[in-house]
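Working notes, structure below.
Complex shown without one protein chain; remaining protein chains in place.
Going in written order, the chains are labelled A, B and C, and every chain counts its residues from 1.
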Amino acid sequence: MKTAIAGASGYTGETLLRLLAGHPQVELAVVTSRSLTGQPVEDTHPMLRGRLGGLRFSPSEPESLAANGEIDLVFLALPHGTAAAFARPLVESGKKVIDLSADFRLGSPELYADYYGQIHPDPELLQQAAYVIPEISPQSWKNFPLVACPGCYPTSILMPLMPLLQEKLLGAKGIVINSISGISGAGKKADLFYSFIERHESVVAYGLPWHRHLSEIEEQLSTAAEAPVIVQFAPHLAPMKSGIATTITVPGGECSLESLYAAWQNTYRDCPFVSILPSAQHPDTTHVRGSNRIEFSAVFDPRTGNFVITSAIDNLMKGAAGQAVQIMNLSCGFSETAGLL
Amino acid sequence: MKTAIAGASGYTGETLLRLLAGHPQVELAVVTSRSLTGQPVEDTHPMLRGRLGGLRFSPSEPESLAANGEIDLVFLALPHGTAAAFARPLVESGKKVIDLSADFRLGSPELYADYYGQIHPDPELLQQAAYVIPEISPQSWKNFPLVACPGCYPTSILMPLMPLLQEKLLGAKGIVINSISGISGAGKKADLFYSFIERHESVVAYGLPWHRHLSEIEEQLSTAAEAPVIVQFAPHLAPMKSGIATTITVPGGECSLESLYAAWQNTYRDCPFVSILPSAQHPDTTHVRGSNRIEFSAVFDPRTGNFVITSAIDNLMKGAAGQAVQIMNLSCGFSETAGLL
Amino acid sequence: MKTAIAGASGYTGETLLRLLAGHPQVELAVVTSRSLTGQPVEDTHPMLRGRLGGLRFSPSEPESLAANGEIDLVFLALPHGTAAAFARPLVESGKKVIDLSADFRLGSPELYADYYGQIHPDPELLQQAAYVIPEISPQSWKNFPLVACPGCYPTSILMPLMPLLQEKLLGAKGIVINSISGISGAGKKADLFYSFIERHESVVAYGLPWHRHLSEIEEQLSTAAEAPVIVQFAPHLAPMKSGIATTITVPGGECSLESLYAAWQNTYRDCPFVSILPSAQHPDTTHVRGSNRIEFSAVFDPRTGNFVITSAIDNLMKGAAGQAVQIMNLSCGFSETAGLL
Partner (left out) sequence: MKTAIAGASGYTGETLLRLLAGHPQVELAVVTSRSLTGQPVEDTHPMLRGRLGGLRFSPSEPESLAANGEIDLVFLALPHGTAAAFARPLVESGKKVIDLSADFRLGSPELYADYYGQIHPDPELLQQAAYVIPEISPQSWKNFPLVACPGCYPTSILMPLMPLLQEKLLGAKGIVINSISGISGAGKKADLFYSFIERHESVVAYGLPWHRHLSEIEEQLSTAAEAPVIVQFAPHLAPMKSGIATTITVPGGECSLESLYAAWQNTYRDCPFVSILPSAQHPDTTHVRGSNRIEFSAVFDPRTGNFVITSAIDNLMKGAAGQAVQIMNLSCGFSETAGLL
């Protein structure tokens, strides 16, 4: 099967390139970049030297991609706002589209406008888009031509929380989420704030109190709970390349630790990318580095009546490119783990 | 003035040594270590080469320290349990004692037993001990012969929270605290878990749900609120040498952001080691690295009704050795900032 | 094909486990560890959770491994001295053995005694051992039952240098080699020197002037030059997990930069794991992280008459486990890159 990546100059693009270059059933036919057109892809991504067979960046033009009859599936690794302009012609040309931007993550265009500061570029197309975490999204997603890959923070939060809200084990009030991310989450930028010296020895909160991913987190949790869920979300940066560690405090209500674990076991039985750790064994970002796995566990604090749930993912893998490839695998009938082990 | 340090082989001891070696009014007369007796101190702390005038470790014997008539003040940088055995003879000999261990931080010996897993070694001496954060503790602490320096996490939490609880601006329920610490907080250890390879690229929660510092945090907050305060506290490790970043979510009640800032301004006016940052400007551990300052700020989230307060300190400075020197300065009538700028 | 790993508790063992778990033609049948017998392998290597099918560590017994008729090939990831005790029974039982220790790297048992401080444990077996860098070793190595994998530093040094000495382009005198390694090169150790705090912000030379790998470097270079080669070798540690950057200064004699590059191109044509970079483009450890590639390039300094050659590898991959798998692939008739992309 031939695939393309639109917008492959950043870290997510690099990870996608690496995964697809090693994928047994996929050929990487076209890789686009607006600013790097004509240049060898491996000049931008030297860690892929020798693995891309001389591939060069193509111009970043939605129409010519759509017109390319060889390509069956396109990954969009573009900024939000730009991705939507690619999605429509590609979907209309009959290609499968897996979008890693935020353009189709939210069901509500109003929410998009609130959080992204611009009118949604193609609200009608939202009808053809499915928000997909493969382990828990309704199986009907495979019928949608356009898949929105979740954000990195949301993946680390929704996977442990959604089954618990769906089964009404936990209430929707008082949830507090703190996440700590590696620097690659900010993208590939010539920006003093992201320089080695400024980030070294630095842990810092940012985007309080309304990070953009909050919109997506709350929309999904509300769907799961069948009631509005409002959470407190505090993201932080830590001096590492990749990884997200998330700590969720959630009032326990009547739920026992055993019920919580039973719900997880039930939901994630046979999921190759989910590691449910015993209570009090805490997920560690270094254990999921380079892997498409998520790890999570929970403890109960009888003094406060809260559960404290912790999770870890690699933001470039399960939080972005890895999950996108997993979605492709399932969508195309490949083994779920193809190219991901 | 002549001082001694009991137990100076670790990172807190090293920081204390550095600060005292550069202090204009203090002479470092005796430095003890059980395991390193007789060795040059700078062999253990090569970053102090040439600054200690040939000082060697003395045996770690409480009685001989107590009998040393030259010494006016002793810092205890010993493990909990051990520190208490030094405190009594030193106090009885009339010396001022500044203890950096946990032995005299808690007013309740029962709480000590619960959290430290052993009977309190000298509960009577608690009467002569004051828990001191110089900016907010009652001035009467100067009359106590024995000062307990707060833990690193508690310092980062209590300084922003205590004035707000004391003034009844905030309620005592639903407080959630997440802290992220550099690795030096764990001490100087030949332990695989703390090796470079295991901590590199690792962010991980630990000690959930009851870290030892929780006892101290809640006891102090309860005193401030004049009511029992129970909080959820989640500490994490991040791949940096020093620094603590703390994020506190606290239900806002009737308090406005302006009132909160006014309370802070009122409490911390003229405090050289406190930087109150504007709302939405987030404290960063790298900005307090090597400094005795604490930084904090707050945002209000009208959707949840919570304040999110963030703070940053250097765990070895304001979180340990720096604060101990600040306490010595005030106790001895030196300038508060002597040796700390 | 079924394989075993003897001694898989360290970082090299972990990398080997990961590579073999993802290898399309190999089944990992037995993994031994003296100290961890009976424990699930993934408890020691949490980054491999879910990928090892419940595999547990077997006892570390050479005879039972040798008697296991299912196993065709055994990797030895054991300390030097110990590996030799496994090699003999395994070779005698007809299995292929790929040894990652130093026991069979040196042709001379006297040199082994000098550099490793002990009598060689099995000098006779040296006759059946081949030292193999697949790209440049004589093809006859495939007839040897026992393969010695080169050390990490030697791989980074020999690959650029050996073709130049073999073709007499460079003389053997005055070669100065400086290498800088990530911390994983020291192994998995609960040792204060290798703690996060001690290695963070630290670059330090060590083992001057005679690091153990010097013996292997000089023996190989002397073979290539058909004359004794004595070099100055200075290894350093830098604060990163993996990677070796090597800088070689070598008097240029009559050789031109073009001839040097021509020799390289000639030797390494069609080698999938070798990237020869243009002059003045310097290899970077981060570009080979997680990869089995080596990168190198050279500049000529007409003022000094020297070439300065720089190279980069991942010490756990091309410097250890990756090269071992490459050797297995070639030895067993698999694709050279199987399991390595």
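Please note the rule applied: a contact is a pair of C-beta atoms (placed from the backbone, for glycine too) under 8 Å apart; a residue touches a chain by one contact, two chains touch by 3 or more.
Note that this is a predicted model, so its numbers are computed, not measured.
Touch with the chain that is not drawn comes from one residue among C:80, C:188, C:213 or C:289, which is C:289. Contact with the chain not shown here comes from a single listed residue; of A:27, A:92 or A:191, that residue is A:191.
Here the missing chain is touched by one residue of B:267, B:286 or B:329, and it is B:286. Mapped onto chain B, contacts with the missing chain fall at residues 21-22, 46-47, 49-51, 272-273, 275, 284, 286-291, 293, 295, 341.
Mapped onto chain C, the interface with the missing chain covers residues 174, 176, 178, 180, 182, 198-206, 208-210, 230-232, 234, 236, 238-243, 245, 247, 249, 280, 282-286, 289, 299-301, 303-304, 306, 308, 310, 312. Along chain A, the points of touch with the absent chain fall at residues 11, 183-184, 188-192, 194-201, 239-241.
The criterion applied here is as follows: only the chains that are shown with their structure count from here on.
Where chain A touches chain C, over half of the residue numbers in use are shared by the two copies, so each contributes mostly the same positions.
When each chain is reduced to the average of its Cα atoms, B sits farthest from chain C. Separation between the centroids of chain A and chain B, computed from CA atoms only, is 39 Å. Per-chain CA centroids place chain B at a distance of 47 Å from chain C.
Counting only residues that touch two or more partner chains, chain C has none.
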